[in-house]
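Missing here: one protein chain of the complex. Every other protein chain is in place.
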Amino acid sequence: MSFISTIINGLSLGGIYALIALGYTMVYGIAKMLNFAHGDIIMVGAYAIVSFISLTGHPLLGIVAACVICTLLGMGVEESAYRPLRGASPLAVLITAIGVSYMLQGLAQLFYGSAPIPVNIASFGAVEIFGAQVQVSSLLTLGLCIIIMVVLTLFIKFTKVGRAMLAVSEDRAAAQLMGIDTNGIILLTFAIGSCLAAFASTFYLMQIPSASPDLGSMPGIKAFTAAVIGGIGSIPGAMIGGIMLGVIEKFSLSIDVLSPYTTSVEFLLLILILLIRPTGILGKVKREKV
Amino acid sequence: MKLSDMPKQKFKLKHHINLFIVLGLFLIFLTFELTSGLRQSVRDLLVQIAYSAILAVSLNIVVGLLGELSLGHAGFMCVGAYIGGLIGNALWSSVPHIAALIAAMIGGGCAAAIAGLLIGIPTLRLKGDYLAITTLAFGEIVRNIFKNQAVFGKALGLSTSYYGKNLFIIAWIALFFTVLFAQNLQKSKHGRAIQAIRDSEISAKAMGVDVTYYKLVAFVLAAFFAGVAGALYAHNVTPVRDTFFKFDKSIEILVMVVLGGMGNLTGSLIAAFALTFVNVKLDVWLSGDLASIKKIVYAAILIIVVIWNNAPALRSIREKYSLMRWWTDMRERMPKPQKEEAEPPTTANWDKIPTKIPMDSIISTDISVREEEDPNASERKPEVK
Partner (left out) sequence: MALLEVHDLEVCYGLIRAIKGVSFEVNKGEIVSLIGANGAGKTSIMQSICNIIPKRSGAVMFDGHNITNMRAHTLVPLGIAQVPERRRIFNELTVADNLRMGAYTRSDAKEIRDTLEEVYRRFPVLKERLKQEAGTLSGGEQQMLAMSRALMSHPKLLLLDEPSMGLSPLYVNIIFDIIKQINSEGTTILLVEQNAKKALAISNRAYVLEVGNISKTGTGRELLEDPEIRRAYLGN
C-alpha cells in the first residue's frame, strides 16, 4: 500500500475515532464521567442501520433511524443509569457505565446473534490521488468529520446553550445558581454525543461493512484513548487525538513487524501520553484542591 | 495511653469467618472425596470456584481497599497462566507433578507481580478513570503480546499439562492462603495505610503515608495472586488461549467484588462462590447466543447493586432497609452479657461542641504556658486584643 493511501485511510479512520472521541470528551467535560457505554452506542447505531436497510432498502433512512435511536438511547441511559448516581463516587459511576456497556452488548447478541451481519450502505468506488487509489468513502468520512467538528465548535462558542455547557463543565453548582438547568444541559450533551456516535457507526460501516455485538468496544476504547491523547474535555483535542491515532494505526498495520502488535502500539501510546502529559496535548492542567 | 496498654484482641470467631468458610467447605468436600469420591464435574467446579475466589479476593485489595478501579485483572491472570504453564511444562517430566505445579504457581505469581510492578511504577500516579483505562489498556497489551509469541503457541494457545483430579485440593489450599493473607493485610498497619489512601489521598499523605509505595504494594500483591490463579487455570484447562483473558473476564471478576460489597472480603468470597457456580450452570443451559443472557444478568446485577449502594437519593431508604442495620437491631434485642461500667468522664461533658470559646480561658491558658518561659507575658496581655 502506498504512503499516500495509508495516510488518507489513516485520516479517515482517525475521523471516525475523532467523532467517537468527541462524544467521550463532551460527556467527560460536562458530566465529569467516563461513559464507558459510548462505544456500544455505536454498535446499536450499526444494528439500527442494518435493520432499517433490510426493512426499507433505503440506506439514508437507516442513517436517520440510527441517529434517532442512538440519541434516544444515549438520553435514556443518562436518565436511568447515570442520573441517580450524580454526586456519588466516580468509581460507582464508572462501574455502572461498564454495566450499561455490557448490557447493550448482551442485548445485541440476544436479538441479532454473535455472528457478524454484512451490510452495504453505499459504494462510491475509488479515485486516484497523486497516483494512489483512495476510497471515496474515506474522503467523504474525513470531510464530514471536519464539518461536524467545526459546527460543534461554533455551537459551543457562540450560542447561549453552548456557553452554558462550558459553565456547567467548569462549576456545576455555580451554573445552577445562574439558573442553568444542569441536568438538562447534561442530557443535551448525551444527546449530541450519541447522535455523533450514530454518524460514527455510519462511517464505520462504510469502511468495515459488517455489524457484530462487540463492534463498538474496541473503537470505543481507542477513541477514548484518542480523547485522552488530545486532552480530555477539549473538542479540538479530540479531533487531533483521533486523527493521530487513526494514522498511527494504519501505519503500524502497514509495517510487517509491527502489524500484529498494533493494539499494543496504540495502548502504549496512551500510557506514554498519560505519563508525559496526563492532561493530553490540549488539556488544561488542574490541581486537586483539599 | 501507650500502645502497649491497649487491650490485646481476643480470638473471636467473627474475625476469622473467612478462613472458616474456606476451611469448612474444603473439609466437607475433601471428606466426600475420600469416602465416596466426587464426580469429575464437581472437582472441576471446585477448581473454578477456587481460582475465581482467588481472583476476586485479590482484586478486592485494589478495588475495595485501595479504592482504584482495575480493569486489567484478567491481564495479570493471563501472565500467570502463560508463564506458569510454561514452567509447568518445563518441569513436568523431571520433578514430581506437585512440585512442578507449585513452582508454576509461584513462578506465575511472580511473573504477574513483576508485570504489576512494571505497569504500576509508571501509572500509579494516575487516578480514577485514567488509571482504570490504563489497566484496561495493559490487559489488552498483555493479551496482544502473548498471542503473537511462537513460544506460547500464537493464536492456537499454549498446550499445558493437566494436573489431574486432585487439583482442587491444591487450589483450595492456595485459596486458603490467599484469604489468610488478604485478611491479615486488611488488619495490618499496611492495610490501614492502603485504606487511608482510599478515603483521602491528600489526608493520607499528610499523615505521612507513602502513597505511591502503598499503591504499588496493593497493586503488586493483587497481581501476584491473580498470577497464581492463572497458573492454576493453566493446569486445569488446555490449551491456554488469549481469548479467555479478554476484558469480559476482568469484568466478571469485578462483578464479584462489587456484588460482595467493595472492600468486604467475606462478600467477595461468597459472591465468587455463588457466581462461579451459577456461571458454570448457566453455561450448560445457555448455549450459543443465549449465552448473552448471562451477560445481561451480570450487567443488571452490576447496575442495580451500584445504584442501590451509591445513589444519593436512596440514602434514607438504604439506611432503613440495610441488612447491617437489621442485624444490629436483632443483636440489640437479644439479652447482652453485662458489660463493665463505662469509665466516668474525667473531663467536662459537652452538650454541644463549643465553637465559641470565651476569650478569657484562651488567654489564661496562654499565660500559664508562657509564665514558665517568659515572665513578662502578663505585661504583654493588654496589647493582644
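Going in written order, the chains are labelled A and B, and every chain counts its residues from 1.
The criterion applied here is as follows: a contact is a pair of C-beta atoms (placed from the backbone, for glycine too) under 8 Å apart; a residue touches a chain by one contact, two chains touch by 3 or more.
Please read these numbers as outputs of a predicted model, since none were measured by experiment.
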Please identify which residue in A:Thr6, A:Ser89, A:Thr153 or A:Gln176 touches the non-displayed chain. A:Gln176
Sole residue of A:Ala164, A:Ile186 or A:Ala227 that reaches the chain not shown, by the stated touch rule: A:Ala164
Touching residues on chain A - with respect to the absent chain: 160, 163-164, 166-167, 170-171, 173-182, 284
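Quick note on the criterion: only the chains that are shown with their structure count from here on.
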Show me the residue ranges of chain B that touch chain A in the complex, using the header's touch definition. 63, 67-69, 71, 122-123, 126, 128-130, 132-134, 136-138, 140-141, 144-145, 147-148, 202, 247, 251, 254, 258, 262, 289-296, 298-303, 306-307, 309-314
In the complex, chain A residues that touch chain B: 28, 33-34, 81, 84-92, 94-96, 98-103, 105-110, 113-114, 213, 217, 221, 224-225, 228, 260-261, 263-264, 267-268, 270-271, 274-275, 278, 288, 290
